[in-house]
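One structure below.
Removed: one protein chain of the complex. Kept in place: all other protein chains.
And then chain A:
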């Protein structure tokens, strides 16, 4: 059909190194990109503001956790905390040192989160699996406590929730959902490509070696310590940038409740449901975790059932829980596996119709 079935071997180094191997997939990717770029022109501001922008921002955090958990095999329940570190760093910089361009603020926010990530990644050198996952909760609770106690972090504002100043990037004020979308889109694209390349470089391969077998990795001369800590650093960098964007672009306010333990769990859901150890899975999972509750509440209001909103909220929670269980049972490798199987079928069509 659309795909050429015969296998093509790469005939140059650049062909071998390309992120998307098949020409047909490149066409699909280009069309998708075009669609995404033109989307803001006809999508409603609500659609951009309430769905796409949070989706893109949380995808960054999900990619970050996926690098750590999926590629380096170190489970973490502290993503929300790293996001908070990024957000508060960016806020302090933007309010106290306005000379620095906001994009640099975001980058510094990421670096700051990375530093915190390295410190709180240290337990990973001794612990593993669930022990480590729970140890990372320490950072979550510590950061939540810290940012609710020390008023310096939000410039001693009387209420704990501060509003974010208006900002502009390269002289362009970011004031409409369209502009916000393009800004976020560029950042997400850059960070996705970076993540893809990281996972294919020696760093990513070290992570995977450590994940699959620490002793064997050590035997091959990989520094397990450096691999784990770099995974924590880079993962936290992603989360930090996502956290800063979450406050600056999506919420426009900053309060520690936006980075609670729920957020950490949600991000973990995203990658498990989407697919652990795949960058694409991070996006799929984010879409799932973000869209399903919205979809459920839309359906509930469309049905206009004669029951209280509290009951509807409980039912949504139940259905969401059931869906998680369902997907874990049906596709423990994540929704990305379904997508890949479908893609594989398309590629080999019509030779595998019977199968």
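Basically, a contact is a pair of C-beta atoms (placed from the backbone, for glycine too) under 8 Å apart; a residue touches a chain by one contact, two chains touch by 3 or more; residues count from 1.
Just so we're on the same page, contacts and distances are computed from a predicted model.
Engineer: One chain of this complex is missing from the view, so tell me which of "Inner-membrane translocator", "Carbon monoxide dehydrogenase", "histidine kinase" or "Biopolymer transporter ExbD" is its UniProt name.
Structural biologist: "Inner-membrane translocator"
Engineer: For the full complex, which residue in A:197, A:298 or A:317 touches the chain that was left out?
Structural biologist: Candidates A:197, A:298 or A:317; residue touching the omitted chain: A:317.
Engineer: Check the options A:86, A:123 or A:280 and report the residue that touches the missing chain.
Structural biologist: Selected residue, touching the omitted chain: A:123.
Engineer: Out of A:40, A:54 or A:75, point to the residue that touches the absent chain in the complete complex.
Structural biologist: A:75
Engineer: If the hidden chain were put back, which residues of chain A would touch it?
Structural biologist: Output for chain A: 75, 123, 126-131, 134-135, 137-138, 141-142, 144-145, 149-150, 213, 215-216, 261, 265, 268-269, 272-273, 276, 310-311, 313-325, 328-329, 332.
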